[in-house]
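Reviewing the structure listed below.
A single protein chain has been removed from this complex, and every other one stays in its place.
Let's look at subunit A:
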Amino acid sequence: MILIIAEHKDGQLSKSTAEMVQAARASGQSGPVTVLVLGSGVNEVANQAAQFADQVLVADRPELAQYSAEVWTAAAAQIAQQGQANTVMIGGSRSGREYAPRVAVRLDAPYLEDAIALQAVDGGLQSQRYSYLARVTETQQASAPTVVVTVKPGAFQPAAATGQTAEQYDVELELPQPRLQVTGKNEEKLDRVSLSEADIIVTGGRGVGSAENFSTLVEGLADALGAGVGATRAVVDAGWRPYGEQVGQTGKTVQPGAYIALGVSGAVQHLSGMGKSKYIVAINKDADAPIFKVADYGIVGDVNEIVPALIQASR
């Protein structure tokens, strides 16, 4: 079987789970597409998963209320072994890429990380992924009875519902006590659409000038367009914006329909987080800024003049 560990949040199945189902079905591997739901009070999540999968396994237990790398590793590895999974698919989120390597080591399996394409080939499984700060596309291949894969969010279309409701089965697990104790949580505040869901992202860089300007221009344009708000590392380091908005190598990786960069120079570390956006728009007064090289549409000009005009024109 192809075992997919469901990602879900606030009682809802995440889009990434449907994307993994699509990646599994399109890969040409054999075996039923099986979704494992780990959590507490996940009845609704399991019902949603049943719309996409061939079968759904559910472990609904209080100990699974909170994600833990050690607990998720144990759960995924046990089910993979019992079900003799040929592929274990895990979301390419921060948490997924934290426990997937442990699952691979525990199963003595090869690990294909952050796949953007997946194909069964003669004698194994081939994946494509980005490397070298997303400047290089690698093709990797693994041949083993079980292969562990993480799937890059947004790289696959979400699967359509099968039109049938898959059977659900409760599973037994032996879970360890997590040794990493969580003593406090600092949830990201989201006033707008999240960067992973946004179809348009407006990002501000140093060239925006100040924290006040960032609010007026970047947030102003984002609100006018119904967009998410991103920031460069320089802006986060300067304390203008929270880290949760940072796009780039050490922040978030995004792939929206349009990425609008205001006063962003375009350092490689930033490009690695947004370079795969469908359309890139750059507005910067420096005509030599590297961001223009990757832009579909560019305006050389002062953001203080162009952005208010954009807000006006979008109405």
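In this section, a residue touches a chain if its C-beta (ideal position, glycine included) is under 8 Å from a C-beta of that chain, and two chains touch if they have at least 3 such contacts; residues count from 1.
Operating definition for what follows: contacts and distances are computed from a predicted model.
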Seminar exercise, completed: From "Thioredoxin family protein", "Binding-protein-dependent transport systems inner membrane component", "Electron transfer flavoprotein subunit beta" or "DNA-directed RNA polymerase sigma-70 factor", the UniProt protein name for the chain not displayed is "Electron transfer flavoprotein subunit beta"
For this session: Pick out which of A:144, A:171 or A:193 touches the chain that's been left out of the picture.
Result: A:144
Seminar exercise, completed: Touch assignment to the omitted chain, from A:65, A:105 or A:160, lands on A:105
Problem set entry | Interface with the unshown chain - residue positions in subunit A | 9, 67, 69-70, 73, 93-95, 97-102, 104-106, 109-114, 126, 129-142, 144, 178-188, 199-200, 225, 233, 243-244, 249-250, 257-258, 267-269, 272, 275-276, 278-281, 283, 292-302, 305-306, 308-310, 312-314
